[in-house]
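Omission of a single protein chain aside, the complex is shown with its protein chains in their original locations.
Order of writing sets the labels: A and B. Residues in every chain begin at 1.
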Amino acid sequence: MTARAGPDLAAASGNAGMRGWSPQRVWSVAGAVVLVALVWGFYAWDGAQTTAVLGGTVRAATLLVLGAMCGMIGERSGIVNIGIEGQFLMSAFTAFTVASMSGSLFLGVVAGVSTGLAMGWMLAAMSVGLRTDQIIAGTVLNIAALGLTSFFYDRGRSLGQPKYQSIELGPLADLPVVGTALFNRPPLTYLALVLVVVLHVLLLRSVWGMRTTAIGEHPGAAATVGIDVIRLRYWNVTLAGGLAGLGGAYLALESVGTFTRAMSGGRGFLALAVMIFGRRTPLGAYAAALFFGFTTALQGQFQLNDTFDIPAQFVGMLPFVVTIIVVAAAGLFGRMRDPAALGQPYEVR
Amino acid sequence: MVAAAETVAAQAEPEVLLAGHGITKRFGPVVANDDVSVELRPGRILALLGENGAGKSTLVNVLFGLHRPDAGQVVIADEHVELSSPHDAIARGVGMVHQHFQLVPPMSVVRNIVLGAEPRKLGMIDVAQARRRVMDLADRFGLHVDPDAAVEDLPVGAQQRVEILKALYRDARVLIADEPTAVLTPQETDHLLDVLRGLTDQGVGIVFITHKLREVMAAADDIVVLREGRVVGTTTPAQTSEAALAELMVGRAVDLHGDRFESGATGVGSAVSTAAAYSDEKPAAEAGELPVVLDIAGLCADDDRGQRAVDELSLAVRAGEIVGVAGVEGNGQRELVEAITGLRHATAGTVSISDRDASGARPRQVTVIGVGHIPEDRAKHGLIGSYSVADNSVLNRYFKRPFAAGGMLRRDRIDSHARDVVATFDVRTPDVESPADSLSGGNKQKLIVGREFSDEIDLLIAAQPTRGIDIGAIEFIWRRIRERRDEGTAVLLVSAELDEVLALSDRVAVMYEGRIVATVDPRTATREEIGLLMAGAAPAEVGS
Partner (left out) sequence: MSVPAGPQAPAETDAAGRAGSTDDSRRTLTRTVLRAAAVPLASVALGLVLGAVLIAVQGHSVLSAYSALVLGGAGDADALLRTLQKATPLVFGGLAVAFAFKAGLFNIGGQGQLLVGAAFAAGVGFGLEGVPLVVHLPLALLVGAAAGAVWGAIAGVLKATSGAHEVIVTIMLNFVAGNLTDWLAANPWQDRSGSNIIARTPLVEPSAEIPTWGWLPAGFVLAVLAAVACWFVLERTTYGFEVRSVGANRHAAHYAGISVGWIMASTMAVAGLLAGLGGAIESLGVDGRFEAGVNVGLGFEGITIALLARTNPIAVIPAGLLVGLMEAGAAKMQFESGVAPEIIDVIQALILLFVAAPLIVRWLLRLRDTDDRRLTLGAGWGR
């Protein structure tokens, strides 16, 4: 498990299954069990607050997983995307502005996704087309987004309508503990959940997913069997931008309901940590996103609640400190292997 | 896309499977191919013979659609074609077995074979069908592989079979094999040649690229010799001899049998044994009397993937002798060298150099003890391409006097040292300020050798010291290594070229799966014996 990019790649066969459970798997399962027990315990102790924390967890996780999926499509294709933060911010801005001007949340979402696609294309043009260093290319997106949204920011503008409201999924919403958190959410959250599952299947089972893996691991080999590496990388990075764009729209139109300067607040970067923690699979990333979302949700609860006297700034640090620990630990225990061609521009000979 | 053999048989047989007419290809000022013409007919094996840099790879890359020719035409199945990418060539039934396998290491064998031409069901890969097709092909051609194994877990020979299957899966009627034997033992090579022969029986034509004369004589139907981008000879094995081919290839008479082997051992697999004549001038002292410089006991080391690559290996090298490590690549030679030189962590065992314990020493300590190291991978370890020749000439000694004092670099001393190295080791460069990347492969290697030889050393570790460089540079480097040996330096030579090991070594240690399985005297052992040892045969079976 330590040496592979993903066990699924090497077509599950006898030898993969018979190795038994890796320590990592044991730890994840044990962690999950402890977590469920804890949540259940807290729920019994204080139902309302636990529900609020779980709701906050899912809310924060949605944005993170959308960013993480954007990142992983790029990285599986060999392109590092450090510009997710900028993609979030810019899309949130256009989604908010268009929704406010047109009076339609849906048009806002369309604008956000389009902006994400456009920024994805810009990243592709720089890193795939012009072969700029990928990390610098992403940084350009971040700085550009911050500059442009600050410049065009209109303090007086408001959404002029309610943000996306929750939709109850019938009896599912009445389930204890997770009912409200998972099945009484606004529409974009559901859409994100569907995308997680669909993308997971596509990446691991589809022809597109396999070719994407090939261009990220060994673009030269992919080229010799007639796969157009440049073209596929362009498509992937551009389309992945659409996911970040949806994230931006979600942030402005469903999570917050307005736009403020630098509102992405580092979550585009946290999404990268989520992606790494989730081993570049959508389901894994969703699990990681829930974990990170939980730390964010706790922060909100701490601020509302006087039970614990921890300064807000220290609670605010939590997700970032956790990320550092996670990234360092991921390196220390069982180095995860990156796609072999990650970060390297591909040149057609 | 059903089964290769049926399709081949069903179609009308073309007269010419693959041809290039008047191919010219330039890279900047370099003319890699100059009006080259070749022709392959069904059921035949065409050998393209030439030194490194003769233009063989460029030619096949043009025929395969990877490069576009500046002039000339490509013919596939009697038709003139314009190839804009390998896809076009593949679609017309041309398959390539690359020298550096074009496989995606973490993916399974089946997925690698079907990649780019996947059987699908609603956009998903139809795994069952893919697997079935691959198994059918493997059975038909006798190319056995585990379809579900990850490619990175397979031995080299099996990976090569995957490459061949990949081409056959795409209905290849022409198979281009680029130096396919470079990574194989003599026995595996024979097996491969049998497989290729079997393919021609089913109507496939094969372009076989090599610089090994023995293989050409054994397997080819037609031979085309390239030199400096031009065709210098077209012949058949019946009409020529190894000596004649070698002369064509190198452009001057080559002393093939000047080395100490019986010519009955046929052995000169490559034309580069020219300088072997020197090796009879043994140093006066018999190796046994001189002190042991390098003493390795029970050394273990893992490869990059954490698998044990060096397995309780023990070996000693004395002053004034060259010990050559022979073996098929990937049997732990690289890890052995890296563990000795401190580039890799040894998990167990001891290394002692000049009676000092160097187990677990860092690269700096190893250098300071008095070890020169010509690393296997020039570009990765040996040089910093963007640095000047001058900086590279002190790459691992920049901190020593006279190159530095009080933490400051002394540019004047570094530059004058570099000019010395350039002059003494015949490094062709406009000046010492030029970046190392601007040098040719042979000159880069001479720069490295010059650097490693310019300090006092007791031990020289030379890994693949002549890989991919021209004959002139090979002769030069061989001569320098022998001179060092004669001056009393202990030399550990690791090379995948059996001919190089045989030509230089006083003793040959055969390495297999991380161990030294036998140490033989190159004056008495035959290629076949060593080949069997390299393939893992027990020494007892080989002897007598």
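Note that contacts are C-beta pairs under 8 Å (C-beta built on N, C-alpha and C of every residue); 3 or more make two chains touch, one makes a residue touch a chain.
Fair warning: this is a prediction, and the values are worked out from it, not measured in the lab.
In the entire assembly, the chain absent from the figure touches the shown chains A, B. Only one of the listed residues, B:G320, B:G349 or B:P375, touches the absent chain: B:P375. Among A:N142, A:T224 or A:T295, the one in contact with the hidden chain is A:N142. Of the candidate positions A:F106, A:Y190 or A:F320, contact with the unshown chain belongs to A:F320. Residues of chain B that touch the chain left out of view are 341, 343, 362-367, 373, 375, 377, 380-388, 391, 395-396, 398-399, 404, 407-409, 433-435, 438. The omitted chain makes contact with chain A at the following residues, 80, 82, 126, 130-137, 139-140, 142-144, 146-148, 150-151, 153, 266, 269, 272-273, 276, 311, 313-314, 316-317, 320-321, 323-324, 327-332, 335-339, 342-344.
By definition in this document, only the chains that are shown with their structure count from here on.
Distance between chain A and chain B, defined via averaged C-alpha coordinates, is recorded as 44 Å. Interface residues of chain A facing chain B in the complex, by the touch rule stated above, are 2-6, 9-11, 13-15, 201-202, 205-208, 210-211, 213-214, 217-218, 220-228, 337, 340, 349. In the complex of the two chains, the chain B residues touching chain A come out as 61, 66-67, 85-87, 90-91, 96, 98, 101-108, 110-112, 115-118, 120, 123-125, 127, 148-150, 166, 170, 305-306.
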